[in-house]
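For this view, one protein chain was removed and the others were kept in their places.
Up next, subunit A:
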Amino acid sequence: MSRIKTLQDLFRRYRRPGDFVIAFLSFAFALFLAACLPFQITWVEGTALFAQPAFWPSVAIALMLVFSTLHMIGALVSERIPGRLAEVVQWIKAIEYGLWFMAYVFLVPVLGYLPATILFTVSLTFRLGYRGWKWSVMAALFAVVVVVLFKTFLHVKIPAGAAYDLLPAGSIRSFLLTYL
């Protein structure tokens, strides 16, 4: 690894495997948006061009098309860097964690913020390969700290869990409904 020599170097970035895929995807997306242009915006009669509601989306999509076309041409004429498939597999792997996140989102209104968070952190920690009670305790402790900090102290807007309603009426239930 050599050192930085010029100002340009500080800002320079280099292609990585998978560059062609992202170039192709962004070109296809720009093309799709351009195809939708006639249906998704309205040109209002009697309004100057720059005040048209359709002006900026059209400009943005035109620029997306131009730049992504150039990006794709650049990727096509550049030397292929091996490792494209392996890179795309990594992208797909990330979807699993997106699903974990969404499962957490669905669980919170049902189980309540604290139970759902503990369940999420402990089970995800296990899934990530951290075995042993020490890791589980750390994950659960982290969950408690997050809930106490954000819900109990900062009162961020997170609804109480439906499961709390199953508890017998009383001070414990109202405490849980308000703070955890």
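The definition used in the following text is that a residue touches a chain if its C-beta (ideal position, glycine included) is under 8 Å from a C-beta of that chain, and two chains touch if they have at least 3 such contacts; residues count from 1.
Keep this in mind: contacts and distances are computed from a predicted model.
Trainee: Determine which name in "Ubiquinone biosynthesis protein UbiV", "Tripartite tricarboxylate transporter permease", "Beta-hydroxyacyl-(Acyl-carrier-protein) dehydratase FabA/FabZ" or "Cytochrome c-type biogenesis protein" the UniProt entry assigns to the undisplayed chain of the complex.
Mentor: Of the names offered in "Ubiquinone biosynthesis protein UbiV", "Tripartite tricarboxylate transporter permease", "Beta-hydroxyacyl-(Acyl-carrier-protein) dehydratase FabA/FabZ" or "Cytochrome c-type biogenesis protein", the one UniProt assigns to the missing chain is "Tripartite tricarboxylate transporter permease".
Trainee: Mind pulling the subunit A residues that touch the left-out chain?
Mentor: That gives, for subunit A, the contact residues 1-5, 7-16, 18-19, 22-23, 26, 30, 33, 36, 40-42, 44, 47-48, 50-51, 53-57, 59-61, 63-64, 66-68, 70-71, 74, 87, 90-91, 93-95, 97-98, 100-102, 104-106, 108-109, 117, 120-121, 124-125, 128-130, 135, 138-139, 142-143, 146, 150, 154-159.
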